[in-house]
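Excluded from the complex is one protein chain; the other protein chains are retained at their positions.
What follows is chain A.
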């Protein structure tokens, strides 16, 4: 079932990726976080207000003042020369997206995409243990404060963001059977 869902959602996201990549070349988005946000956003969702303004601010010098300041102080300088050629080739999609972002500004859809915050107990790329620990923390929290205690909501959010659903299902079954290996 999960595979089918993944297959259904894949084509539009690839399409989206294509457009985003083009824009990245031109727009020179400095922040990695913003790139991630764009990549993760479903087709209908637009980037948040701040991201849009940052892009605009950086796009203008990239398109207009590329030749003027070849040795600009920021890292944008190197990219801006590339941007000049890139924007010359594909101006239209950039405008399309700009107009889209303006709409987003007006509507303010307030869609906030978040995952669990970085936890310094789990500095590795592999976040398996992070997911598992958050799962345990949630169940310890509800055990101490009662089912549905608001203090525990954040742990639930964290482990649901980090853990594959299959694992959560397996662990839930193990807890029911009394075979869960973790320190609850």
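The rule is simple: a contact is a pair of C-beta atoms (placed from the backbone, for glycine too) under 8 Å apart; a residue touches a chain by one contact, two chains touch by 3 or more; residues count from 1.
By our rule, contacts and distances are computed from a predicted model.
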Among "AP complex subunit beta", "Ras-related protein Rab-2A", "GPI-anchor transamidase" or "Cytochrome c oxidase subunit 3", the omitted chain is listed in UniProt as "Cytochrome c oxidase subunit 3"
Out of A:117, A:148 or A:181, only one touches the absent chain, namely A:181
In the full complex, chain A touches the hidden chain through residues 128-129, 132-133, 136, 180-183
